[in-house]
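Below you'll find the structure I mean.
Selected chains only, in their assembly positions.
Chain nomenclature is as follows: A, B and C, assigned in order of appearance, with residue numbering initiated at 1 for each chain independently.
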Amino acid sequence: MSAQPAKNIAIELREIRKTFGQQEVLQGINLKVKEGKTTVIVGGSGQGKSVIIKHMLGLIRPDSGEIQVYGQNILTMSNKEKSEVRMNFGVLFQGGALFDSLTVYDNIALPLRERTKLKEEQIRYRVESKLEMLDMPGVGSKYPAQLSGGMKKRVGLARALMLDPKVLFLDEPTTGLDVKRSKEIYRLFASIQAKLSFTAVIVSHDAPKIFKLADYIALIADGKIQGCLTPEAFQLSDNSYIKNFVQETMGDIYRG
Amino acid sequence: MKSRIGIETLVGLFMIAGFACAVYLTVKLGDVPLLANQTYELSALFSSTSGLKKGAQVEISGVKVGKVASIGLDPVTYSSVIKMAVEQNVKIPEDTIASIKTAGIIGDKYVELKPGASETYLKSGEKIRDTEGSLDLEGLVSKYIFEKKE
Amino acid sequence: MVTALGAWTIKQLNDLGRVGRFLLRCLFQIIVPPYKLWPMVQQIHFIGAASVFVILFTGTFTGMVLGLQGYYSLRQFGSEGALGAAVGLSLVRELGPVLTALMVTGRAGSAICAEVGIMRNTEQIDALTCMAINPYKFLFAPKFLAAIICFPLLTSLFDVTGIVGGYVIGVKLLGVNAGAYLEGMYKSVVWEDVYMGMIKSLCFAVIMVWICASKGYYLHLNKAGFGAEGVSRATTQAVVLSSVSILVCDYFITAILL
């Protein structure tokens, strides 16, 4: 729990608890996401990373605790206020969440069509430049079901970036991609971040590689954030969970 | 998936077909006249219109020439007043006789007009003077039997 | 025990209320601008135009069965001439709206539920929310409008093909008097019958979309199961519930309007 007071705080979770059925997934999460920085959340499968992101988006109500987005409590907001806050968000869901009854083009154009009053040519230009940027020219007329897994991730990313959001949430952007493709995604992310300097929350399993991208790394284990540190500090941390994690992901395959 | 134009064509065709059917149902089965003003109204007073329903046919020689537009009770004479909408192109002489008949044995009641020889024709809103109310079959039969007994 | 009963009651009431609010919100979103034509046209294509084939088919065969059975029943009373009236009345009043609604529920209703359920399952609905797009307006308003437009038209198609089917069997095959068939039908079917059929089909349209869409939309609150199985079960439930509601509603409308 980095104690630096500097920089503005974009999102803050305070003592969030959440139980699904019998299983207490979040047991008091405290996490501050700093503005303009990239925070990476890591942790074992099924530990609650995606659940944390959904809390930040206001899609799940916590059992207890407080969530503040730019200082406003998202839990007490009306639907309309929430809607306004979300105008600033760009989200890549773990499963892609593409609209499978729409073509790739319509998927990416959707936020523009529904939220802006741009003309159809302007939309076309913007969508096509995004597809170009993500190395997928000409797939606009395909349906999500006709894409490979990696292409789906990239379309989701394009949609998330469409309205130049102030806060970007990416849930496992590179899982299921081959090594070459995931490298490309990371490079793209770094370049856009440099240009727009948005706030980013990223969830990833791709542990050693993602460290290069992160400003802060948070490990979730046993329903708690075990630490939110800079990559360097993270690798040297004393916390036994973090120590284990670092060793597992960077160690050898066969112990014996 | 079909193209936008394909879908629009299909939807258009569907809507046209559906509407055609709906219009058929409404006009043919539902007897809703889409073109108004082709009828004029005559009225008639009957001693009884028992069994006659609004919308019943008005016939001359078995040919439909209009229908019953309304049935009401004359509050003074307690007789039944009906208004008939008769087709414009059928002229009804003023000495026409209107009677309430039954189609077949168990059929619906209808109004039969027997045109007279007069060359003066009734105008819209006028009244047919000679009328015969519905036959009270039951009454007749019982009367017939009772009289026989005596 | 008493507490459990109370909790159960409140839960049921909440479920019902949620679904009721769902309908209200959808209807509200139908009314408020902006209106978009294209999504509705797509839905009309899906609910209406794509159902035409089934409707024509079922209509024809329903009419044929009605003709056949009506003929044998009426022959006992020596009044084959009333076949047209019998076929016309049963189709226009009862079978037309009900069978159309049931067929479309089976075809489009299940697909709507599955589609919305899959959208819920694959977080597409969450994605919509996060993009600050109103799902009631975006997803459901066009479906409601399309259903309200399509059902009466499909019912008309069904009625007419059914009448033709009955005509083919009755007049062409079994030798009923053509004049008696058609004129008898024209005479005995009145505007109230057509009107009742249309009213029914409108109600069924709302019921169908309402139940199927809300079953899909509230998939995550349903304990039916996860993933594909959850969707398939919700779909089954939705179809069953819609069909039953359609029949119940049919009964009440018949009882009230007759």
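Heads up, the rule we're going with is that a residue touches a chain if its C-beta (ideal position, glycine included) is under 8 Å from a C-beta of that chain, and two chains touch if they have at least 3 such contacts.
Bear in mind that the values here come from a model prediction, so they are computed numbers and not experimental data.
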Assembly formula (labels as shown, counts from the whole structure file): A x2, B x6, C x2
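Assume only the chains that are shown with their structure count from here on.
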Rounded Å distance, chain A centre to chain C centre (Cα mean): 42
Geometric centre distance via CA averages, chain C-chain B, whole Å: 36
Chain B: positions in contact with at least two other chains: none
Residue numbers of chain C (touch at least two other chains): none
Chain C partner contacts - residues on chain A that touch it in the complex: 54, 57, 59, 83-84, 86-87, 89, 91, 93-101, 110-111, 114-115
Touching residues on chain B, where the partner in the complex is chain C: 4, 7-8, 10-11, 13-15, 17-19, 21-22, 24-26, 28-32, 55, 108
Complex contact set, residues of chain C against chain B: 38, 41-42, 44-45, 48-49, 52, 88, 92, 149-150, 152-154, 156-157, 159-160, 185-187, 189-191, 193-195, 197-198
